[in-house]
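Only one protein chain is missing from this complex, and each of the others stays in its spot.
A, B and C are the chain letters, set down in written order, and residue numbers restart from 1 in every chain.
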Amino acid sequence: MTEYFSEVFGSFFAILKGLRVTFVTMFKPAVTVEYPTEKLVPYSGFRGALLFDAETCISCNQCVKACPSSCIALENATNEAGKKVAKVAWYSIDFGKCNFCRLCEEACPTKPKAVWHSKDYELTFFRRDEMVRCWKKGFDFVGLYWDRGAQEFKKPEGQVQIQTVQERFQY
Amino acid sequence: MTKEELKAALEKAFPGLVPASQAVGDYLTLRLPDAAQLLPVVTCLKETLGFEYLDMVTATDWLGPVNLDGFIREPNFNVFLPEGATAQAEAPKKTAGVEYRDAIELVWCLSNLKGRIKVFLKLDLPRGGGKAPSLVGHYKAADWQERELFDLFGVRFDGHPNLVKILTPDFTVGHPLRKDYVHQKDRFD
Amino acid sequence: MSSTQPLPHGLKSDQLFVNLGPQHPSTHGVLRVGLTIEGEIVVKAVPDVGYLHRGTEKLAELRGYPQCVVISDRWDYLSAMNNNLMFCLAAEKLLKVEVPERAQHLRVVMCELNRIASHLLFFGTYGIDLGAFTAFLHAFREREMVLDLFEMSCGARLTYNYIRLGGVMKDVDAAWLAKCREFIEFFKPRLKEYDDLLSFNPIFLDRTKGVGRISAKQAVAWALSGPNLRGSGVSYDARKFEPYCGYEKYDFEVPVGKDGDCWDRYYCRVLEMHQSVRIIEAALGMMAEGPVMGKGVAKVPKPPPGEAYAHVEGARGDLGCHLVADGNASPYRMHIRAPSFINLAILQEMLVGERMSDVIAILGSIDIVLGEVDR
Partner (left out) sequence: MSEDAKDPKPEAPKPVPETTTAAAAPAAAAKPAAPAKPAPKPLPTPVYNEADGRLLKERRLWPTDMWRDPWSQPRYRMAWVKLIVLVAVALGAALLLGEVGRFAVPVTSFLLEKGAAYGLPAWAPGLVWALVKIVLVLHVPLLSALVFVWWERKISAHMQSRLGPMYVGGFHGWLQTVADGIKLLLKENITPTAADTWVHRLAPAVVVAPALLAFAPVSFGKDLSAADLDVGLVYVFAMAGVSVVGIMMAGWGSGNKYSLLGGLRSAAQLVSYELPRMFAVIPVIMFAESLNLADIGAAQGGYWFGVLPRWFIFYPVVGQLSFLIFLIASVAETNRIPFDLPEAESELVAGFHTEYSGMKFSLFFLAEYAYMTLACCLAAAFFLGGGTAPLSFLDGFLPSWAWFLGKVLALVFCFLWFRWTFPRFRVDRLMDFNWKFLLPWSFANIALAGLYVMVLS
């Protein structure tokens, strides 16, 4: 008999303890970040969308070898005498296949890095062409995409840049 | 129970059992001369030596370096990438000192939870119609793992309740993890 | 449970085939269980897997060793650190590389943090399966803090690629260690709250006590591992069975259940979070200084021919990797002992005779991740 009552009262107090937890949480401030109006800035080492600088790249193909899903392609530039130059004619990364693993940035021997991760985490594609980002001499770090329909380079609309002037690291 | 005790106990019970040429890490690895030896060794291990936990059943195809046609070469959307570029690791080549042979090597890993020791059993099966006795009688865990090996390697386990493929989709032809697997174009390519 | 006795007066109740999944709110991913039910009781259950099979074991045969670590993130994507660690341990056994002291401690801290994050997700989704929504959001509030820690240290929130061959990707600074201690201090009282909120709630106990009972012998026969096995009373933990990464230095107990029902498996995971907190505190205490990457690991490592088997206590069970190398830059054969794949097989025997609403509770308590089941 007493065991029955102790079990009843025991479960009653357990229910009250559960209710206490939710009641107490109600008066604590919420942790929500209201996304479209408030945006989080990722930490310094965040591996967002890749950026590329055609000037510093010495087209050594290290990043092409390091990439697990072979997203990177580049072509060595040749000066007018036809001799290979330590520059790159064009460079492209296929963001459809890239899995942001930072192996290319680590393989890059240049200082500061020619290919590095930005802080942009909002990376959408409005067209399939937009998945393949291309860089040539004179393009800015975010790069343009080659629109096969209009046969011209266009600025990617899908990538929202956290920084208008993209940050670079000295190491 | 230490490795040496186990080795001695097994030597005494099964003289035909010889340590495998390529041991798995520093565990005790034994090679079974033929398929018929598997069940007696396993029953002895399970009943007398207390190996009642079947960790893993796996297989390796020792034919040679993997055939590059086995990988899906999706049409290259990246307009700048040369056609058909796959992973950048250079294609594997045959290396000396590795005994490539026309056989699929089955590997069982049994562990004795109390004695804190694992043992590996290896068995070579001919690639064509290799047949191995199924361990579902002793360990129920072998059920799905053997189905997976049948699915990916084409190894038949006689005595298995329902040897049906488990992982690959219905329309795949052939067994993907074999080294000479060539990928037929299916409706998704 | 009560098997379906024949109905009186020659009544015939025909069987209904119900498809649980592959799109179902509580199958945690693309798993389809074909249930044949009679009234409310399940008569036959056929789990159907393979929807997420990406053939990673075949992919690994054409990738270098560092690239395979990236593939390892995608198996048990809820605790990717343990996958990285498992593959790196197997490869390091082949390469005979000596991992520096600080990297060992960092690996232990990261894996235990990842175990907490994975168990928090289990705790949340198990609450939602049984109808308690608040537990889910409380658990995710803490999990966000762990993911912040990972974002600060290795830059990614889910697929870390942090543990590399011979060490760790990047060292962590003092600020990170302080923030990690801050999380631990915040997390301890929360664990007490979870117990009040869900673990000892009579309705929750009612739903899980005595449901889906697995005997110790049955668990060993089906080779379950992790909290599923320890819930049935068999204490097998890879960190104690074969200590790796310096686990023998930390003193922690392995929580073991009594009668292997859903509640024991659930509470083993909650107690494991307590133990992980203890391990992290000890590891943060004895964090050694020094390099984080071992010497002698080439850019394109080519281990000598040989085989290695390394197994790690993942969040879902005993995660093993059988690596065969033949001297090339890519592994010759890599087999993953996926605990979820093996734990899932017991469903066909366990679900028979259970009620429909218990099916959800049992499936949730086994805690499988489909990325690891299908590889």
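The definition used in the following text is that a contact is a pair of C-beta atoms (placed from the backbone, for glycine too) under 8 Å apart; a residue touches a chain by one contact, two chains touch by 3 or more.
All values reported here derive from a predicted model rather than from experimental measurement.
*Asks:* Touch as defined at the start, partner being the missing chain; which of C:D129, C:D261 or C:D326 qualifies?
*Replies:* Per the contact definition at the top, the residue touching the missing chain is C:D129.
*Asks:* Name every residue on chain C in touch with the hidden partner chain.
*Replies:* Per the touch rule, chain C residues meeting the hidden chain are 16, 25-26, 40, 127-134, 137-138, 141, 145, 148, 179, 182-183, 185-186, 197-198, 201, 203-204, 206-207, 355-358, 360.
*Asks:* Across the whole complex, list the residues on chain A that are touched by the chain not included here.
*Replies:* 15, 18-19, 21-23, 25-41, 43, 54-55, 73, 75, 77-81, 85, 87, 89-90, 111-112, 136-141, 146, 148, 151-153, 160-170
By our rule, only the chains that are shown with their structure count from here on.
*Asks:* Counting in whole Å, what is the centre-to-centre distance of chain B and chain C, each centre being its mean C-alpha position?
*Replies:* Whole-Å distance between the two chain centres: 24.
*Asks:* Can you check how far apart chain A and chain B are, centre to centre, with Cα atoms defining each centre and the answer in Å?
*Replies:* 38
*Asks:* In angstrom, rounded to a whole number, how far apart do the mean CA points of chain A and chain C lie?
*Replies:* Centre-to-centre distance between chain A and chain C: 26 Å.
*Asks:* Quick check: what residues of chain C touch more than one other chain, meaning two or more?
*Replies:* Correct list: 63, 67, 300.
*Asks:* Among the residues of chain B, pick out those that touch two or more other chains and give their numbers.
*Replies:* If we look for residues of chain B contacting two or more partner chains, we find 86-87, 89.
*Asks:* If you look only at chain B, which of its residues touch chain C in the complex?
*Replies:* Contact set of chain B toward chain C: 22-25, 27, 52-56, 58-61, 65-66, 68, 70-71, 86-87, 89-93, 95, 97-98, 107, 109, 111, 113, 116, 118, 120, 139-141, 143-145, 148, 152, 166-169, 176-177, 181.
*Asks:* Which part of chain C faces chain A closely enough to touch in the complex?
*Replies:* Within the complex, chain C touches chain A at residues 63, 66-68, 70-71, 73, 134, 138, 141, 144, 148, 151-156, 159, 161, 169-170, 193, 196-198, 200-202, 299-300.
*Asks:* Using the touch definition from the top, list the residues of chain A that touch chain C in their complex.
*Replies:* Against chain C, chain A makes touches at 11, 14-15, 17-18, 20-22, 25, 31, 42-43, 45-47, 65-68, 99-103, 106-107, 117.
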